[in-house]
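Here's the structure we're looking at; comments come further down.
Presenting chain A:
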Amino acid sequence: GDGGGSDSADDPIVVGISLPLTGDFSEPGKGVQEGYEAWAKITNDKGGLLGRQIELKILDDQSNADRVVADYEQLIGSDKVDLVVGPFSTRLVVPSARVAEEYGMLFVEPAGAAKEVFEQGFKNLFYAAPAVANDHYNHLADYLLALPADQKPKTVAYAAMDDPFAQGTAYGLKAKLEAAGIRTVVDEVYPPNTTDFSSIAAKIASSKADMLVGGSQYQDGVNLIVALQQLNYQPKLAAFSGAPTNPEFASAIGNKTEGVLSPTGYSPDAPYESNKEFVEKFKAQFGKEPEEDQANAYTTGQVVAAAVTAAGCAEQGDCQQKLVDWVHGNKVETVVGPLSWDAAGKPQGAHMIQQWQGGSIKIVLPEPVKEAGFLYPKPAW
Partner candidate 1 sequence: MPSGGLLFQSIILGLLLGGLYALLAAGLTLYFGIMRVVMIAHSAFLILAAYLAWWSHERLGVDPLLSMIVTVPLFFGAGVLLQRMLLSRLRPITLTMMSVLLTFAIALIIEGLLGYAFTGTQRRIQLGYGSASFGLFGARIAVVKLIAFGLAVVALAALYLLMKKTTFGWALRATIQHRDAARLVGIDTEKVAGYGFGLGLATAAIGGTALSLDTTIYPSLHWHWIGPLMAIIVVGGLGSVPGAAAAAVLLGLMQSLLQIPMGTTWAQTIFYLALFATLAFRPQGFFGGRLAQRF
Partner candidate 2 sequence: MSLETKDVRKAFGGVVALDGATVKFREGQVNALIGPNGSGKTTFFNCVTGMIRADSGQITYAGQDITRKAPHAIARAGVGRTFQLCRVFPRMSALDNVLAAVRPGGLLGGLRGARHRAEVDRARGWLTRLGIEHLIDVEARNMSWGQQKLLELAGVLMGEPATVLLDEPAGGVNPALLDRIGTLVRELNAEGRTFVIVEHNMDLVMSISDHIVVFDRGRPIAEGPPSLIRTDERVLGAYLGV
Partner candidate 3 sequence: MASEIELVDVQAGYGRAAPVLRGFSVAVPAGSVVCLVGPNGAGKSTVLKVASGLLKPRSGRILVGGEDVTGLGPQKMLAAGVALVLQGHSVFREMTVAENVLLGAYTLKDKSKLAARTAFVKELFPVVAERWNALAGLLSGGQQKQVEFARSLMVDPKVVLLDEPSMGLDPKATSIIFDQVVRMRDAGTAVLLVEQNARRALETADTGCVLDLGRVHISGPAAELLADPQLGELYLGGRPAEPPVAPKH
């Protein structure tokens, strides 16, 4: 973009993004990139926003919090982009949101799910997904607590990555189960770079817990499951955040997936109107079905687009406040359903629960959207 002032009709709208294309978060980071690219292409194919084409300017922050700040600094201060949207992962969202905030920019983000994001007093931030991390398992908790007393799991083992998002999911569930008197027998936290899970697995296995809850991103979940399989541990229920929704999950754990649970904010089969278009065009563009990360990025784009269309402007300066105000006051229809936010930018929905059954992952909770019945206890893996 060449200066925020000019918004002549043939000037593209430049959207600045920093993404972890290398480093720890590179894999989900690429998913997010695809989502943004899909959004730009689909929107542009339909004539763009306010009649202007969308142009993405993507920088790589190397999964590094220092870099992500420098990137947004550059995008806003030097490249003078018209809009910015968020990077991947809570760890990078928090510092980058501050830059946007201090330049007065609207900041919709696809991956700052942990509650910390909403405790910073940001006024311009919005998380474009149905629920924050702590609420991901709400439907599962409801289901378990409604079981008859003799079927309810009595003991649970928790293992969570030391990461705001992963811990948020596991501990959200833990708080609810503990409150209902379900005992915690193992509570392990491991650093993000852990690769050897045999000791944690040994602890879990020896506790013989009825249920296992893993607060995982992806690979850590896989490693934990393999280590548990090596020790021949067979829980009645196993739930993991992140990992099981990944396309490579099944083969990674030797296809012994039957019964594994996972929360998700997105399903390609969801009935929302824009989702059909998204899935179809995404497939055409990338030759595969979109995943949660792609969908979240796409959702982010949808929210921004809605605000821009409503406010009738897209540039730095006063326009940004108009956009922020609009998002605060309105509900947006997205590929993950209708979204609205509280004052801190926290979405107000809940995640669905999926379960691996017969070699594919199906939505089992909540009742109204389920694709299959809940399998409990889960078969041996």
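Everything that follows uses one rule, which is that contacts are C-beta pairs under 8 Å (C-beta built on N, C-alpha and C of every residue); 3 or more make two chains touch, one makes a residue touch a chain; residues count from 1.
Quick note on selection: all candidates are chains of the complex that A comes from, given by their letters.
Values in this document were obtained by computation on a predicted structure and should not be read as measured data.
**Q** Quickly now, which of 1, 2 or 3 touches chain A in the complex? Give its number.
**A** Per the touch definition, chain A is in contact with 1.
**Q** Taking the complex as given, what residues does chain A use to touch candidate 1?
**A** Those in contact with candidate 1 are residues 22-24, 26-27, 30, 63, 162, 188-191, 193-196, 198-200, 202-203, 205-206, 218-219, 222-223, 226, 229-232, 251-254, 256.
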